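Only one protein chain is missing; all other protein chains are in place.
This part shows subunit A:
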Amino acid sequence: MAKKQVKRKATEFIEKKKVKDIDIKSTEEDEGLQEDLLQNISNEDNDSSDDEGAAKAYQSDDSDELEFESDEEGNYTSKWDANVPSENSDDDDEEASGEEEEINESDIEDISGEEEADDNDDDDDDEDGISDEEPISSKESNIKVSSNNKEIKKTKRAEKNKPNDLNTAKKALEAQNAKTNESLNNLKNELNDKEQIAAAPANKAEYEDSDTSDEEDIRNTVGNIPMHWYDEYKHIGYDWDAKKIIKPPKGDQIDDFLRKIEDPDFWRSVKDPQTGQEVVLTDADIELIKRINSSRVPNPEHNEYEPWIEWFTSEVERMPIKNVPDHKRSFLPSSSERKKVSRMVHALKMGWMKTMDEVEREKKAARGPKFYMLWETDTSREQMRRIHDPVSAPKRDLPGHAESYNPPPEYLFDEKEQREWLKLKDEPYKRKLHFMPQKYKSLREVPAYPRYIRERFMRCLDLYLCPRARRTKLNIDAEYLIPKLPSPRDLQPFPTVESLVYRGHTDLVRTVSVEPKGEYIVSGSDDKTVKIWEIATGRCIRTIETDDVVRCVAWCPNAKLSVIAVATGNRLLLINPKVGDKLIVKKTDDLLAETPQVDTMESERIKTAVQWSVAEKEEQEKGVRIVITHFKPIQQVTWHGRGDYVATVMPEGANRSALIHQLSKRRSQIPFSKSKGLIQCVLFHPIKPCLFVATQHNVRIYDLVKQELIKKLLTNSKWISGMSIHPKGDNLLVSTYDKKMLWFDLDLSTKPYQTLRLHKNAVRSVAFHLRYPLFASASDDLSVIVSHGMVYNDLLQNPLIVPVKKLQTHEAREEFGILDVVWHPIQPWVFSSGADATIRLYT
């Protein structure tokens, strides 16, 4: 209720505002229209009774419930109201809207008061509304109407018999103006109503039940038949009482003329074809006809220039219409909508849903002409090839001399050949010729060729059935098959030239080893000496004489120790070279001098194999600190990376051929109880506690902690000479006396990843560089071959092996060439020791 009032007030406000606006505007234009309206009003005066009815009809609009209802409903209610006895309806209304009305009344009074105050300007207002076409909401007008109705009611109650009151007429007019959507039918109904009211106000009850105007006056009960059927009769159908309706006497033309002169209503009398009676048209009828003839709207009350009702205002209001603040929800994006949208987006993405465009396109495609591939298989590649690139049928051999009708005599079969030919009757394909050459005197005498049809047929069969595929010839460049190797130029640095020759040994130098810091090297020779050299100058700093041929020397890889292990004959000497940092030298001496307590009892097997002893005084002066005497000649010695363990190999030691000595505890171990073959060399894994053991044919990898075999690498070679492990520990190089080098990728397989056949003679030694991706191999063919061996961190990428340089400066001495090769620990320099008693440095 309050809301409505607010609305009403708002609209009133708008109206007032408009009115004011209009007032401000000059109303000169409107004067002409004013006259029109006055005319209308005067016209309206005639139908004042109608106005009353209309006013009545709008009574129901007063109720608030109907305020927003459509006009048509309003009309309906008006009709219903019209059918209800007027007194009752009034009472009902009053009863129904008891309090409301009072409230309304107050509003109405306000308005009406205002109206009354502006009475003189009222017309102007309306006109302005029309002329300006300022939209006034229908609500407003309804309200007005209802208010007016109230007014009307009041006035009715007060003075019911004053239909000509100008005020009421005006109000009625307004009410009628408010009727916007009245159809012609309704109009007609109303007109009929009016007619009825006019014609038979007393019979109102008689037509109470009737709804349609068609049945309004059926006094003739003949039905809906062509009336000319009654042409021959004197009557025309029957009335309600089943009595004949007698045709009125049909006068002649003179009668007509007379009537025309005499009867003032002649011009408005019409013959009713249904009954044949004369009907005198009322003024209203005539008016209607006139309006129709002049092609105007038949209903005179219809206003063509009704003001435009703006249902929804186009103006942006400064103040909110409602007083309630916006709900919090209205600021938040709707989560359900978001879900819905996201579901739709997902569906669009997944293709479950299609956009309008897509649907349209599909529809279009579906609508469009469809083509069907009748011979679908014909488009296959082979079929198309037959069309575009046909393989011609094989050509037939040209006829030879033997086929001539007059072949040279040598082509003619002699008896033997003939016999042979005939003999192969059952296997004709074995014949050299499928016919027998024959000689004719002339071409004329040649008979018909008996095999002609058959041969044609066979040829056709051949063409038809023989599959002719084009064999694609592979066009591969030989160069393409060669793997792309980087140019050695890009793989620098690597040693390229011989820089220094270390001379001093008198017999073949079997072995060299470099100090971990890279300042000195040690070499062992068959002249029973060990020499220590300064790398940079080639000066022999110290020579240590031993009792036997030096088979192997190994500088301890731990830079904190100054120890060289020298394998000479049966003895392993641990020598302090006394070069480098004095502190370390002294520390090493101290360390080697003290004998740790041996707690564990060593087994007989070890005791008989190895004996530890401190060097004699004579040897002490040379630098020898500890002597480990083995029971068989030592072939090889190798250090563990941390420099505490040293492994020795005695190939003749049978099942005790490999030994591991621990320096700090002065202890020896025999890791293998059984030997799987003649052990050639052993090697510690740089990181893991693993030992590589090379027999003549295979390399076995043992886990020293678990004491078990991890892997067996199959070299497929006759005699392994040496091994070297990549500093990362995943790749192993094996050199063999049968001219090969084998690269094992330990992760990959137990078979060699690559077999390098670079040397022409037995490969004696291989070595990986600790830092650079380089490895070198030394061979009896007097050459050191330096190769680039890049191991990638990426497990998927195989190592890259590129031989980059062949260094060949050693001199030949008997059948031996180069015996050992080692890398400088830091620089890309390689040392090789040869049978020519020299050590050479390549940089």
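Observations on the model:
Convention: a residue touches a chain if its C-beta (ideal position, glycine included) is under 8 Å from a C-beta of that chain, and two chains touch if they have at least 3 such contacts; residues count from 1.
We take it that contacts and distances are computed from a predicted model.
Its UniProt record calls the unshown chain "Ribosome biogenesis protein WDR12 homolog", which is the correct pick from "NEDD8-activating enzyme E1 regulatory subunit", "Rabenosyn-5-like", "Ribosome biogenesis protein WDR12 homolog" or "Glycosylphosphatidylinositol anchor biosynthesis protein 11". Within the set A:Pro298, A:Pro407, A:Pro488 or A:Gly580, the residue that contacts the chain not displayed is A:Gly580. Set against the missing chain, the residues A:Ile245, A:Leu500 or A:Ile628 yield one that touches it, A:Leu500.
When the full complex is taken into account, the listed residue touching the unshown chain is A:Glu519, out of A:Glu519, A:Glu616 or A:Glu652. Contacts to the hidden chain, counted on subunit A, fall at residues 492-493, 496-497, 499-500, 517-519, 536-539, 580-583, 826-827, 829, 843.
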